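Since the structure comes first, as structure tokens, the remarks are kept for the end.
A selection of the complex's chains, in situ.
Read from first to last, the chains carry the letters A and B; within each, the first residue is number 1.
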Amino acid sequence: MEQRKEDSTLKDNVAECLEMLEIRNDVESTRTTEVCGQEAQQLRETCQHLLLCPYPVEEFELPTSLRLQELPLFPQWHLPLKVMASLMVSTFLYTLLRDVVQPLVTQSRNDSYKIPILVMNKVLPWTSITLLATVYLPGVLAAILQLHRGTKYSHFPDWLGRWMSVRKQLGLLSFLLACLHAIYSLSYPMRRSYRYKMLSWAYQQVKQNKEDAWVADDVWRMEIYVSLGILGLGVLAVIAVSSLPSVSEAFNWREFQCIQRNLGYLALLLCTAHALVFGWRKWVELKHYVWYTPPSFILASLLPAVVLSVKMVLCLPCLGRRLERIRRGWERPHSQ
Amino acid sequence: MEQRKEDSTLKDNVAECLEMLEIRNDVESTRTTEVCGQEAQQLRETCQHLLLCPYPVEEFELPTSLRLQELPLFPQWHLPLKVMASLMVSTFLYTLLRDVVQPLVTQSRNDSYKIPILVMNKVLPWTSITLLATVYLPGVLAAILQLHRGTKYSHFPDWLGRWMSVRKQLGLLSFLLACLHAIYSLSYPMRRSYRYKMLSWAYQQVKQNKEDAWVADDVWRMEIYVSLGILGLGVLAVIAVSSLPSVSEAFNWREFQCIQRNLGYLALLLCTAHALVFGWRKWVELKHYVWYTPPSFILASLLPAVVLSVKMVLCLPCLGRRLERIRRGWERPHSQ
């Protein structure tokens, strides 16, 4: 009780402090602005000094004592980084096998020049979209669990809880890889390899006396998936910016949820469409199944497609309404 | 009076708290750093926990009560988003009419493949530069109003006040669209449509036995407007970053104004020049007025050009000095 009272008074203090700082910034108060201005200035400078990174960059600037005590090193990021690393390694090996090893073995054609950019740029989008899917998978799983249990008042298994706690990190890593993927893709036509290919294509076209090599199908496919990819990246960028501490702090629950959930699913939808349109009808053409391995876009878009479709099922009236009730606190009779 | 005193003490408290936190971060104090370090650590962790978004992403994580109370949803963004949406729709229809419908009707040529990227990429810059102009238009209007009234001590009409209050949002939307425009433009040469066009051009050049198709005029035009566009985007990026809460908080009035006003007008100038150089001398060539409609770059650069020229007029000594006096509090005798 005593504690409560103190709390509330403290709360008032903070509120008042904030208001007071606010008053300083109030630009309407022309009277006594000079003094206010100065006070605000000094206050702001203190804040500024506090905000602008006050940490030393060089080891020797550290107090000697500190280097002894072991500070934690990004505990929240260990799991996401491990997931990302393992995904990148496996996708890299898979792509290397299909794009470099296979032609070398079967046609003894050396395409190893593809490794630095073309292979990299299959690894990046694949990992990126998979990470993005893992951001929204736990929420879907939790919803299914709640529907099954018929209540919200029972704890989730630890692995699910831990997974949920690193969704932000997974999303940010996915965004970073998506940006790199965009730059890699944009760099294609500036490469020498592309130029030489173009020149030899031109040469062949002239030799074959083919006036126009226009393939409407290819054109449409590319225009659409490039556009979808750019829009997806734009949406991801908005989400990433909104999760900066100082920005997300300025949101209320509803606003934050609107961005992180609605925009998030929109981004996942755009990226999955981007992958599927990129694939176009490759998935029916046998020549893309080198050594009986499916093209990477199929494997890449599987998980996101599953997440999206399950989410859609959960939004169906019948299930949606029940989930709604459960989340408002309703419990199925004799649940558990 | 009593209130005043309390305020001042509270102010001191806050200042002291901040200083104290600062002391913790002070890396010179080698003595007693261990304990300080720990305290600073614990304090920082509390802050951290507070700063890193503490909001739930999944509905069911929300307290049941909260979903009942209706929180506001980005009240500041409604107007800017509506403006942007309407601008995009109208520019889209205009471009669609000129670039897709007209060739279809007159030459029955199907250019619908242009919609996903080429049409989009006329809508984006057009909307972006218009939004950027609307950020600086109200300031100009307000200045004119003050010159007319001869005083600063009279309220602006509500619409102008409301407009001024959403300039930040308008600017950020303009920046987002500008970034998308940049990515869309950079993606041009990687598209199949571009490749096929190149090949057929090469074919024709060989057939016409034309050794070099160099058009100095075209080259210069493109080099300049691409360079101007990139620089404009760079300036916009600096302004956008500087308007992040935690960054802008670290500025004083003069610094913030210097960035938001001087850099802002510089960006507007660069983008308008970008649009005009893009147009080059299209505005005199009749063939660009399909169905008697002016090319979009003309319509796009009208508003920014007006804003910039009015601003320049307002900076002329005669008007500038009077505006200066008014803003320092001077009033025209018997104004009102």
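Operating definition for what follows: a residue touches a chain if its C-beta (ideal position, glycine included) is under 8 Å from a C-beta of that chain, and two chains touch if they have at least 3 such contacts.
What you see is a predicted model; the values in this text were computed from it and never measured.
**Student:** In total, how many copies belong to the whole complex of which 2 are placed?
**Tutor:** Copy number for the complete assembly, per this file: 3.
Keep in mind that, in the parts below, only the chains that are shown with their structure count from here on.
**Student:** Once you find the CA centre of chain A and the CA centre of chain B, what distance in Å lies between them?
**Tutor:** 24
**Student:** Touching residues of chain B toward chain A in the complex: what are they?
**Tutor:** 7, 10-11, 13-15, 18-19, 21-22, 25, 27, 29-30, 33-34, 37-38, 41, 51-53, 55-60, 62, 64, 66-67, 70-74, 113-117, 120, 176, 179-180, 183-184, 186-187, 189-193, 195-196, 198-200, 202-204, 206, 244-246, 249-250, 252-253
**Student:** Please give the residue numbers of chain A that touch chain B in the complex, ascending.
**Tutor:** Per the stated touch rule, the residues are 13, 16-17, 20-21, 37, 39, 41-44, 46-52, 54-56, 61-66, 69, 71, 139, 142-143, 146, 152, 164, 167-168, 182, 185-186, 188-189, 198, 201-202, 205-206, 210-216, 218-224, 226-227, 230-231, 233-234, 237-238, 243-258, 260-261, 326-329.
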